[in-house]
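Everything on this sheet refers to the single structure shown next.
Shown here: the complex without one of its protein chains, the others still in place.
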C-alpha cells in the first residue's frame, strides 16, 4: 500500500504547511466532503443514466477531479479521527456481504431491510 | 499499493457476484456517494466542532462505517468510469498546491478565488 | 400567504418550546438541510428516471415526508437568518429568467455559463 500511504502523507503535509488543522474539525470536514460529492453529482443531474456511462473526454476529466477532491477529504477526515480507511473498508465489505447475501441480493437493488 | 488494489478487486467482485452493474451507472453511484456523505454528516450536525474532535467510542465506530461506505462507493464509481483514484488524487494535490500557495494560504480558509 | 406564514409560526414555536435555538446556528441548519435532501435522494438512487415518475403509494408517502422535512428546515434557517423565502424566491426566478432566456434555454439542460 505504498502509494496510498504516500498519498496520505502528502495530504497531511499539505494541511500542515498551510496551518489548516484549525479548520479541519471532523464536523467541518464532513461538510467539505458533502460539498465535493455534490460537485460530482452536478455533472450528472440532467444526464440520463446511459449518458452518464458515456462521458466525453472533457467531462470525464472534470469528474476525475471531483473524485480526487472526495478522496483527499476522505483521507483527511480519517487522519483527523485516527481511523484506517482501508481496514474500515475491508471490515464494512464483510458486513455488507452478511447484509446482502448473494442468493438474496443477486439482481436486486432492494435495501437489506427489505430483503427476505 | 497492494492493499488498496486488493480492496478494489473485492469491491468489483462484490458487485459482480450480485449482478449489480446494471444499477451502477455513474449517475446512480454519484447519488449513493452523496447519500453516504450525508449519513456521515448526520453524526455531526448538532455537535460543536470541539465535540466532533472528541467522539466517544460508540460514535467513532459508527463514523468509521460511514467513511468505509464512502470509500467503497468512491472506488466503485472510479472503476465504472475507468479512472485511477490515487493518480487523480496526486494530480489534484499538485493543482491544489498551485491554487493555494503556502505563502498566501497559510492560516486562511479563504477559497482560492479570494486569495490575493 | 396565510398558510405559509402560519406554518412559519408553527416552526418557530416548535423550536422555541424545545429550547432548540442553541443548536440552530445557520451552519448546523445547513447540514440538517443537506441530510434531509439525501434522505429524499435515497428513495431514487437505484430507480430509473421513469420509475421515479411512477411511485407507488407507499413510496410517495415516504417521499412526501422528506419534502416536508426539507421545507421545515428551509423555513427555520430563513427565520434564523431573518430572510424572506418567498421574496428571495421571486427575486431568484427573475435572475434565472435572465440567465436562461427562453429562446436560448428552451429544450436544453445546459448550464447558463454554456449557453451561447
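Residue numbering begins at 1 within each chain, and the chains themselves are lettered A, B and C in the order written.
The working rule: contacts are C-beta pairs under 8 Å (C-beta built on N, C-alpha and C of every residue); 3 or more make two chains touch, one makes a residue touch a chain.
Since we're looking at a predicted model, the values are computed, not measured.
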Determine which of the presented chains are touched by the chain that is not presented, and list them. A, B, C
Considering the entire assembly, which residues of chain B contact the chain that has been omitted? 30-31, 34, 46, 48-49, 109
May I ask you to list the residues on chain C that touch the chain which is not drawn? 1-4, 7, 10-11, 14, 17-20, 22-23, 25-28, 30-31, 33-34, 37-38, 40-41, 43-44, 47-50, 52-53, 55, 60, 63-65, 67-72, 74-75, 77-78, 80-81, 83, 85-86, 88-93, 95-97, 100, 102, 105-109
Which residues does chain A use to touch the chain missing from this display? 23, 28, 31-32, 34-35, 37-39, 41-42, 44-46
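To be clear about the criterion, only the chains that are shown with their structure count from here on.
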For the two copies chain A and chain C, what is the rotation angle that overlays their Cα atoms, in steps of 5 degrees? 180
Junction residues of chain A, two or more chains touched: 30-31, 34, 48-49, 109
